[in-house]
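Missing here is one protein chain; the remaining ones are kept as they sit in the complex.
Our next item is chain A:
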Amino acid sequence: MIDIEEEAARIAGQGGSAPRLARDPVNLPMINNWLEAIGDEHPGYTEVAPPAMVQVWTMAGLRGQRSADDPLGQMMAILDEAGYTSVVATNSDQTYHRYLKVGEHLSVTTSLEDVTGPKRTGLGEGWFVTTRSTWYVGDEPVAEMRFRVLKYTPASKPEPQPGPRQAQAIRPAVNRDTEYFWEGCRQGELRIQRCGGCGLLRHPPGPMCPECGATKPKYLVSAGCGVVYSYVVHHHPQVPGRRTPFVVALVELDEGVRVLGELAGEPAIGLPVEVVFTEVDDELTMPSWRPRADR
């Protein structure tokens, strides 16, 4: 059994790795290749390098190997051995103390800052490993990077649930205030509450008109057409009866009120949509939205 925390403390205790010199000094051909690939037309990089290139200068290269004292490599080997075989980078925080001039020759040293775990993540159980690199010109520190990876055991994918997905759908709370709405859905009508006193349309339903205080609501049957006012794409967490990602749209009806519902297809603000009704079972029919065909 490997004591990961003990090993981490040992590696952290070694301090920084021996400075590794960049293959080339900061130079214009590499700057220009970078600008060309990134598509950056910044005119200022003729005598200094783009700050975000700092790590480029000390990359190990095509046949590069990690040095034996590289703390990230050592920590990865230990976690590999402990069964955490996959890796994904999670954070890169770079601070640039000054711009680097053409001709300056960088070196870099890296130390292990922190190892925390085991943590349960969306990818699987793993450890967060944080290193700190410092770039130098001579003795002068010119840039720093804190870099974090998650080293993890891939979680096995859950078995897909059998049966129709509607069977496990979350059911709405139907009560005296909302019963007319769900009854409408069963009959293929999108019903919008209308105040029996002042005639104000309102949604979602409630017992009392916020405008005049009347408590005798009626309803209007909407034509079922509107446009997407706003939307979210839901990725996480999982929702019973739904396969992520799915779109929840706030639809502004032609009648003027806004109604929430799932939207099938590619969402866009202002997209003309129409209501569709899906019968889940005898009791429940759900309204949702789809792009309007007649546009």
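Quick note on the criterion: a contact is a pair of C-beta atoms (placed from the backbone, for glycine too) under 8 Å apart; a residue touches a chain by one contact, two chains touch by 3 or more; residues count from 1.
As a convention for this text, contacts and distances are computed from a predicted model.
Think of the chain that is not pictured: of "Anti-sigma regulatory factor", "NADH-quinone oxidoreductase subunit M", "ABC transporter permease" or "MaoC like domain-containing protein", UniProt labels it "MaoC like domain-containing protein". Among A:Gln14, A:Ser67 or A:Asn91, only A:Asn91 touches the chain left out of the display. Within the whole complex, the absent chain has one touching residue among A:Ile2, A:Ile38, A:Val174 or A:Val221, and that is A:Ile38. Listed by residue number, the positions of chain A touching the unshown chain are 30, 33-34, 36-40, 42-44, 50-53, 55-56, 59, 61-62, 64, 88-96, 99, 235, 245.
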